[in-house]
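For this depiction, one protein chain was excluded, whereas all remaining protein chains were kept in their positions.
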Amino acid sequence: MDFEDTPEEAAFRAEANKWLSANAKLRGAKKSADDMAEMENGAAAEMAASKAWQKKKAEAGYARITWPKGQGGIGGTPMQSIIFGQEEAKYDVASGGPFAIGLGMCIPTLMAYGDEAAKKRYVWPAVCGDEIWCQLFSEPAGGSDVAGLRTKAERDGDEWVINGQKIWTTGAQFSDYGILLTRTDPNVPKHKGLTMFYIDMHDPAVEVRPIKQASGGSGFNEVFFTNLRVKDSQRLGEVGQGWQVALTTLMHERLAVGGGQGGGLDEKALMGLARTLELEDGPAIKNASVRERLADWYVRSAGLKYTTYRTMTALSQGKQPGPEASIAKIVVAAKLQDLAAFAMELEGEVGALKGDDAPAAGAFQMGWMSAPGLRIAGGTDEILRNIIAERVLGLPQDVRVDKDVPFNKMPTGR
Amino acid sequence: MDFEDTPEEAAFRAEANKWLSANAKLRGAKKSADDMAEMENGAAAEMAASKAWQKKKAEAGYARITWPKGQGGIGGTPMQSIIFGQEEAKYDVASGGPFAIGLGMCIPTLMAYGDEAAKKRYVWPAVCGDEIWCQLFSEPAGGSDVAGLRTKAERDGDEWVINGQKIWTTGAQFSDYGILLTRTDPNVPKHKGLTMFYIDMHDPAVEVRPIKQASGGSGFNEVFFTNLRVKDSQRLGEVGQGWQVALTTLMHERLAVGGGQGGGLDEKALMGLARTLELEDGPAIKNASVRERLADWYVRSAGLKYTTYRTMTALSQGKQPGPEASIAKIVVAAKLQDLAAFAMELEGEVGALKGDDAPAAGAFQMGWMSAPGLRIAGGTDEILRNIIAERVLGLPQDVRVDKDVPFNKMPTGR
Amino acid sequence: MNFDFSDDQKLLKDQARKFLTEKCTTKTVRKVFEGSDGYDATLWKQIADMGWMGTAIPEEHGGLGLGYLELCVIAEELGRALAPVPFSSTVYLFAEAIMIAGSDEQKAKYLPKIAAGELIGCFARSEGPGAVTPKSTRAAFKGGTLTGKKLAVSDGMDADFAVVLARSSDEPGERGLQLCVVDLKGKGVARRAQDSIDPSRKHAEFTFNGAAAEALGKPGEGWSNTSQVLDRAAVMTAFEQVGGADACLVMAKDYAMQRYAFGRLIASYQAIKHKLADMYVNTELARSNAYYGAWALSTGARELPLAAAAARVSATQAFDYASKENTQTHGGIGFTWEMDCHLFYKRSRDLALNLGPQRTWKDKLVTELELSNAA
Partner (left out) sequence: MNFDFSDDQKLLKDQARKFLTEKCTTKTVRKVFEGSDGYDATLWKQIADMGWMGTAIPEEHGGLGLGYLELCVIAEELGRALAPVPFSSTVYLFAEAIMIAGSDEQKAKYLPKIAAGELIGCFARSEGPGAVTPKSTRAAFKGGTLTGKKLAVSDGMDADFAVVLARSSDEPGERGLQLCVVDLKGKGVARRAQDSIDPSRKHAEFTFNGAAAEALGKPGEGWSNTSQVLDRAAVMTAFEQVGGADACLVMAKDYAMQRYAFGRLIASYQAIKHKLADMYVNTELARSNAYYGAWALSTGARELPLAAAAARVSATQAFDYASKENTQTHGGIGFTWEMDCHLFYKRSRDLALNLGPQRTWKDKLVTELELSNAA
């Protein structure tokens, strides 16, 4: 048991570092004034920087390390991806966030189900950052129940006409393409009447509206389709096989979401706060109730951290990590909500303020306001517990009343 | 809003007190040495004392106040029952515990479904304490799912022949009679094939075996029936109507079980302990984490207490209290388990001892060992939450796959 | 045994609910929540016309002279409706401070205006993050003037007068503290709006620089007067919290009863059923504790400090849980700005922090238990 690289891993790490140091600067402790000014050029400049960095990585085979050479990768191992990520994080480079969904979910689906022409046309532009993809599955009528979707695709000669609405679409506002799950047959049970397409997000029949969240931010969108026409050649998989195709996509989603969230607002931040506050009986950091919670939250953070190490070890040994990764979000989201609320209570009446008026520039208030979203996005607490129960522990599914009923005969309350 | 009796209630309370003081002694602060010796005469003497006191009350109409005159009551109100109970608790009298199930559940069922001869024969001996009844519903195959029972009753001329097993039967070891729910038709859905009887517990075809609980005690029994023959006249309700009859019984059970449990091991006891212990940072009672829990548990105890006051007010106003009473056991059982465990942690390594070797004569250890039983008996936490959700909030039942399936076609895993 | 509100009180409650259902929809709340106004002036005027601010103010001072039980039933409905008005600052805090510590003159000066809805008041304690303690109280009230800072004062931008906890002498600890009243429109008072998590309850920072102030109560009694005010406000706020929790339970239930997932109402899943059952349990316990607080408040019982702390802690926990899990029950849609879930979530936290956090009240509760056990 150790935390060392294998000789092969160490060699790869050295190589990655060599390339990184030739192409980027180490992340400094503080941003320089120039950098700050640069950042304030706003979203457009940030996006341009992201695209430029992505292209560099793609050309060097570091954009998607596990993919083949010439497609942004080197045919490497998942462990190599992790190592590159660890090293990249030390450098002052633009975020790869805009490409995460496209490369993590959409393009793998296209690679599995698209024809050669489509692969040739779309894979490289996506991996090199020229084109951004989004995933259009969730609908207002079915959040957890993705297969309950209603967006209709009707055949019209060599084309399909699509009408309906998607919701919770991350990145739709800057996406060029999307993969879209539709209902093509409402007369069969719900999982059987679905078909997958890829579409052009710039088509005028596609309208993107940002959703304002309870936390004030707008990371997600609604997307409306009004008589959107797509060619049959944009179909991914057979007609009626959309659910099988979507499962490929979603399998990749679970790997992509996972842990690491919570905005870094953890027990360390709370400890920092507790060091500065005086309670009725003295410094907050000396209060037994504060200390007890610090320990409770620390063991959960540490437990997750070392669970990740175990997963990485499995990867390093060439094993496939299981759906254990589902535990991270349940733990992180609940902890964030409780920890942030507790911090606000330590702050006292002043904890009801936010932003710069609040202590720690409102970090705990922001965490507390975003926590309910984290408990829902990417699978609610309840759905994730179901997933652990069913896929990890092998317990039976909930009683399904919708499996054999034609979609248009299913109760919906509408 | 006040805590005073109405004039009628005050008059009844005075009357009850007059009778009690004429027939019993006020409970002293401490038992005298004589009383202690008396108690050590054991269970038989205790039972005799209970029966004697029950007879006195029955003759005076205080045994079942809401029942008619001559049947142990005065046709009184539920509030009068409560008032009598409050006053009786101040006197040093024997426990009415052995009669609770018979009078609370079995006899009301007999009164609703028995013929005149049966009522004439059984009601008075039960109410005056001469005969004790138990309730034979639960079976190994169906704890929460009472209607899943398998004890078979087969018709044989004017008699029924009964074979099978019951479990969790409180008081079976000293009961004279019992009401027994059986399956008379396995070919119809489970709720439709049941029939209720009353039986003689002294019949040699009835065998009672005590169940040793994880806490060491033996409050419950298994009861086995081997070719027990009962007359058709001992049937309560129609053949196949046993579930409806049982619902009458169970409705009374919910009222009988309810709150008040936990053996008095509450935050006051914990506070007493905390006053005596030194922790790393000084007296336990000054520790912020201890104080926080004391407050958490106090507000739950107090909340239950005042919920009971609200229920009593409803009774006093002649209203029917709702199934809100179900909340008490959920709250009390979980609190007992947590509080006892916490107390043991305060005690430190010595908390792993029990009985006289442990602090407070092992009260917290005993509470901790009995808590898992309290979370299960009379409806598990999970069943009680279902009851609140369904009967109080009006949410739908869980999906029932057993409603229309013949009992002998139902999956059982056996 | 009559542990319930009277028929008259229930009638008042029904009327309040009916009025607020009509006049204070969440649209009304959002106008303040999303806007720059500190409160809804129309609603405030209507409430004043019905005399609600004067519910517990004696008739001799222009109030209705009803009592605290009546005020509690109104509070529950204001909480349920998330009413965006400076009711609690003015009525539970400012008016009570005057009634507890004010001279006859002061009562005659302020109470009739409050009862008439012509005066908005507030109460200023905190000077920074952490606990409010005698030690943390540095604002100086000397020679009729006040100098110092107060933060996070609810309704502070709209208030006409503030009761301020300040240090009036060099005596150590609470012996040096006194309350005073400041005309916020006077000289030497600067106010700045502060961003708050629940903008339907706006907060302000006060900077006093030799502002004119009059003593309220005796020197050395500022801390105990504050405690008394907070006890009373805690009971009434507990009713607001119970009203809010109840509203969340209703919202969650209604949504679960119309939303389908996997072909079933989500209300038929145990994860949802048990969540709602827990909301119900917490809210019922909180309601019962609040009732006891109301009884103690209305009868001036010596159990008030314990009853108030229990009501406060229990109601804070109930509203916290109900508002969190209401959002969760709604799923994604519950986290959008358009749905009302977040209005309750944010109000629940504002009420939890205003009057001081749970920790402080729990400690106080146990102190009261120690005293009552010792007695």
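Just so it is clear, A, B and C label the chains in written order, and each chain counts residues from 1 on its own.
Just so it is clear, a contact is a pair of C-beta atoms (placed from the backbone, for glycine too) under 8 Å apart; a residue touches a chain by one contact, two chains touch by 3 or more.
Here the structure is a predicted model, which means the values were calculated and not measured.
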The chain left out of view makes contact with A, B, C
Given B:Gln71, B:Thr195 or B:Ser289, the correct residue touching the omitted chain is B:Ser289
Which of these, A:Ala60, A:Val239 or A:Ile285, touches the one chain of the complex that we don't see?
-> A:Ile285
Where the complex has a chain not shown, which of B:Met1, B:Ile107, B:Leu136 or B:Ile167 is the residue touching it?
-> B:Ile167
Which residues does chain B use to touch the chain missing from this display?
-> 138, 140-145, 148, 167-168, 190, 211-216, 276-280, 284, 289, 337, 341, 344-359, 362, 365, 368-369, 372-373, 375-377, 380-382, 385, 398, 400-402, 405, 410-413
Residues of chain C (touch criterion as defined above) contacting the omitted chain | 269-271, 274
Identify the residues of chain A touching the omitted chain, counting contacts across the whole complex.
-> 1-6, 9, 79, 267-268, 271, 285, 288, 291-292, 294-296, 298-300, 302-307, 309-310, 312-314, 316-317, 324, 327, 330-331, 382, 384-386, 388-390, 392-399
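In the analysis below, only the chains that are shown with their structure count from here on.
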If every chain is reduced to the average of its C-alpha atoms, which one ends up farthest from chain A?
-> B
Would you mind pulling out the distance in Å between where the CA atoms of chain A average out and where those of chain C do?
-> 40
Whole-Å gap separating chain A and chain B, where each centre is the average of the chain's CA atoms = 52
Check each residue of chain C and list the ones that touch at least two other chains.
-> 264-265, 272, 359, 363
Where does chain A touch two or more other chains at once, residue-wise?
-> 289, 401
